[in-house]
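Sharing a structure here in structure tokens format.
Selected chains only, in their assembly positions.
For clarity, chains are labelled A and B in written order, and residue numbers in each chain start from 1.
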Amino acid sequence: MPEARTEMTAGELAQQIGAELRGDATVVLRGAASLPNAGGGDLAFFASKQYQDQLAATAAGAVILPEPALAGYQGTALVVANPYAAWARALELLFPVEWPDPGIHHSAVLDDGVDVAPDARIDAQVVVGAGCRIGPGAWLEAGCVIGDHCHVGAGTRIGPNATLYAGSEVGDRVRIHAGAVIGADGFGLAPDGEGYRQIPQVGRVVLEDDVDIGANTAVDRAALEETRIGQGTKIDNLVQVAHNCRFGKHCIISGLSGFAGSTELGDHCTVAAQAGVAGHLHVAAGTTIGAKAGVISDIDEPGVYAGFPHQPHKEWRRDQASLRQVRSLRERLRALERAVNSDSEGDA
Amino acid sequence: MPEARTEMTAGELAQQIGAELRGDATVVLRGAASLPNAGGGDLAFFASKQYQDQLAATAAGAVILPEPALAGYQGTALVVANPYAAWARALELLFPVEWPDPGIHHSAVLDDGVDVAPDARIDAQVVVGAGCRIGPGAWLEAGCVIGDHCHVGAGTRIGPNATLYAGSEVGDRVRIHAGAVIGADGFGLAPDGEGYRQIPQVGRVVLEDDVDIGANTAVDRAALEETRIGQGTKIDNLVQVAHNCRFGKHCIISGLSGFAGSTELGDHCTVAAQAGVAGHLHVAAGTTIGAKAGVISDIDEPGVYAGFPHQPHKEWRRDQASLRQVRSLRERLRALERAVNSDSEGDA
């Protein structure tokens, strides 16, 4: 169990996250843990009835929960309408991220004309190309490489060994995790004689404010204009976003999913793990695409889709179930054929 | 819209790319854009009838197009037989890649006995191992690591934070994007008592001339001899190429696809995104493997394949369509059973 870096009473915490306190406001919280692992100094969290037994049995100092859960719990509670968001806020308070002091490490290499805000932080072995602007409170972690003429917004954190290729535009409060690559050339090839010629990729990548990019994810630059990830969209690890994609605001994109060139996602789309979307398609705002799905045409009607080729999730479930009955259908058909044929023979 | 780094008249450009000019040869081109976004100083591009309306309405200064498209376009045109290749060449002229001046950055670390061509470029924080040879005009971008005894060919560019493990052999004009890993140990395990023992991987990787390797792609070294990627083959981001694979010339390999050990692809194969090929298989030259396909046996007959287990693409389409009819087949079967049974009862 991690130790919190600050300690607070349940009462103080309730006040700061806007929760209603039930029980002992003086309990001191020094950490956080899951219901079964929590001790008397830990905050814990309950959101799903599936864990009702764990709630009843927990030794946690206090638990964040929704009002209806109070019935099954005797201990100190912080009652909220949205337990997930309250839990996130409480952890931010108990475990404040320690951003290092501003400054530029002596081993970092900054090219000509780099504009670094006075309170930004640049770690060891970082490379920043010519003409970059690094915003207030930004943090470039060890070994990351920022190509020429990039813009890194305020409060943005670029992970170790991540790469921004030249010309990338990154908004405020963006988080790019280690090893991610932003702005590599798109995979655009022109057949030319025996082989292929790479079509120059002269566009760029724009990550709007509050975007998250997971570890080792790749977002390619546009062929001509922009690959753009909308405000607040969160992308998991090992995702491939090809050139010219345009993702709306507040999308959630899970690991190992892939997006071919010029895919457009509307706002508030969710794409599950290992799904793929073919190129030059538009996916309506609010659409959910299931794990391993393969989207091969526009989705105009928001809903939940699955399978490859994609179909409404309910139909996919039904068809997968049907598949498991084909063998018995074959046997029934054979029996029927025998019955009909012997009938016919009887007729003859 | 990106601004071109050079400017040319439509006439000059036509001459340089071998196009026939129709219209005003004196139009000055300073950039490139898609048909709907292009302005009077932009070059644009038309190849597919799907965008006929965009061609008719474009404000582009000039458009690269094939001869039959002239009928639907009044403006200045650069007429060519192969618009994709012509577009690639035109963009190379309008947006020449600015390779930095030759030289070795003072923060780069070169081990003993490294042989760097005088006009090569080695960026900040690069590490080059003992005995490496770096060819004429090669460019090692910031933070990349070149293991001992590698060879990097002429005009080859290794991206930021990419890694070549020891002994890798990279041809001329190769492009390796950021974060790619060439020559990591293959995943070769021998059961040994309770667990597994890694089989030493003592082979190497050879990338022939004109190969492209995408961001965060991994190409493992051979167990004994060579993993080899043939001349002109282009590999997208986040692809896994296991030990001992041998890819032919001029293949196209899309993102998130994976190749198990000792896979052989003939020349001119195309593998779409998220496909996989099992180990020790041979895929005939000229084969196309669809997205998400899983190839589980040799492909001797070139063609288009899809599904898992793989099958000819047409059959896969047909079978996926059939699957969606199973429910109605079941209903028809039930109706028939009732009819036959009531007949039988009628007979009795």
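Following the convention adopted for this analysis, contacts are C-beta pairs under 8 Å (C-beta built on N, C-alpha and C of every residue); 3 or more make two chains touch, one makes a residue touch a chain.
A quick note: this is a predicted structure, and the numbers were derived from the prediction, not measured.
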For this session: With 2 copies present in place, identify the total for the complete complex.
Result: 3
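The rule we apply is simple: only the chains that are shown with their structure count from here on.
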Exercise. So, what's the distance in Å between the C-alpha centres of subunit B and subunit A?
Worked result: 26
Seminar exercise, completed: Seen from subunit B, its contact residues with subunit A in the complex are 1-2, 32-34, 37, 82, 84-85, 87-89, 91-92, 95, 97, 105, 107, 123-125, 141-143, 159-161, 175, 177-179, 210, 212, 214-216, 231-232, 234, 236-238, 249-250, 252, 254-256, 273-274, 291-292, 320, 323-324, 326-327, 329-330, 333, 336-337, 340, 343-344
For this session: Could you pull out which subunit A residues touch subunit B in their complex?
Result: 107, 109, 125, 127, 143, 145, 147, 161-163, 165, 179, 181, 184-185, 187, 189-192, 194-200, 202-204, 216, 218, 220, 224-225, 238, 240, 242, 256, 258, 260, 274, 276, 278, 292, 294, 308-309, 311, 315, 318-319, 322-323, 325-326, 329, 332-333, 336, 339-340, 343
